[in-house]
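Note that one protein chain of the assembly has been removed; the remaining protein chains are unaltered in position.
Coming up: chain A.
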Amino acid sequence: MTILEVPTPHDITEPALAGTTETMVLNMGPHHPSTHGVLRLVLELDGEIVISAAPDVGFLHTGIEKNMESKTYQKALVMTDRMDYLAPLSNNLCYALAVEKLMQVEIPERVQVIRVLLVELQRISSHLVWLGTHALDLAAMSVFLYAMREREQILDIFELVSGARMMTSYIRIGGLAYDITADFLPTVDALVEVMPSRIDEYEDLLTGNPIWLERTVGVGAIDGTSAVAYGLTGANLRATGVPYDVRKAQPYSGYETYEFQVPIGKNGDIYDRYRVRMAEMRQSVLICRQAVERLRAIGPGPYVTPDRKVAPPPKSEITHSMESLIHHFKLWTEGFKPPVGDAYVSIESPRGSLGCYVVSDGGPKPWRVHFRSPSLINLQGLHHMAKGRLVADLVALIASLDPVLGEVDR
């Protein structure tokens, strides 16, 4: 049984204010260049050695979960984009899957393939931001701009399908917002074509660099048992050698039909997290390739479920069919009413296991929505990994945990 140590800021500041300690208390954040947003860390330092690191969250609290309770199910989806703003499509998918589970909607295969394709592209783009900022935090500044170059390409794809680059709200309950355009597949092809060589480029710059190795190997390590005890998920957990990936463990959206592997690390240090995420990007490229192939084989088709109680009918039908008009009217004025009950769905977001819990009281608005956000839970292990290390290691460690503060505070 691992004893969890998650100090609070008060644990550190109170003895310091009472004057009983010899150590220095450093307030790192909420506006600090490398706390990835507005994370505040209260550090107890002995020289430059971190004795204790207490994360203080809540500076980006936006009340998303509470807000969702006052919106219809469809409208609430727009808020999910704003949680993990580096992976809005993953959030869309998680929420949509939870509501679909509640309503027991069948999703057409074509939609599922598009969803998987987009979410995997999202994973690559999110990992690219992680890679860029991680390298930037260790002062390897060029990698950041190289990573942004490819991310740009991916955001262009999102813009192509949804009209928005970041806050896409593209995956909707029951399907997608619109159909994909004709030049979608060639654009994805172009990206999938260059991506492996670009990942090689990043690895050329970092993987064998002696300074990079010195800064990452053996730093911020956590063993598998503790990682599980702290509830770490995603690449942070897999780097410790625990082979847990929601896409394999509880497949959703047809992930069980794709051929891909889950990279796992050994030592659970920053270097392993780095290698695992790099390998994940390569696996995501493989999944994208398969999805593109399937999409070509399926050809044109529906982009939403045929269930008119959930998804609106196509515009052309509304002008002919009375029923369609009624459906459309009901959906946009009142929304749909899922049966009383609750549903929990977890997906593998770029940051780890993202869970969405939706409770319905039978009305058109969710009674409660809760997200299990991996960023928040991954931060719990920070003290465990950081204690006894240097401030510089702490910076690298935060970057390697890859928290997104929008998701931490929701």
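By our rule, a residue touches a chain if its C-beta (ideal position, glycine included) is under 8 Å from a C-beta of that chain, and two chains touch if they have at least 3 such contacts; residues count from 1.
Everything that follows uses one rule, which is that contacts and distances are computed from a predicted model.
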Self-check item: From "Nickel import system ATP-binding protein NikD", "NADH-quinone oxidoreductase subunit H", "GntR family transcriptional regulator" or "Branched-chain amino acid ABC transporter permease", the hidden chain's UniProt protein name
Solution: "NADH-quinone oxidoreductase subunit H"
Quiz item: Of the listed residues A:Leu4, A:Met141 or A:Ile326, which contacts the missing chain in the full complex?
Solution: A:Met141
Quiz item: So which of A:Val276, A:Cys356 or A:Ala386 would be touching the chain we can't see?
Solution: A:Val276
Quiz prompt | Hidden partner chain, touching residue among A:Gly19, A:Pro186 or A:Gly208 | solution = A:Gly208
Quiz item: Hey, which of A:Thr8, A:Gln104 or A:Gln261 is the one touching the hidden chain?
Solution: A:Gln261
Quiz item: Which chain A residues touch the hidden chain?
Solution: 24, 26, 32-34, 48, 135-142, 145-146, 149, 205-215, 217, 242-245, 248-249, 259-267, 271-272, 275-276, 279, 390-393, 395
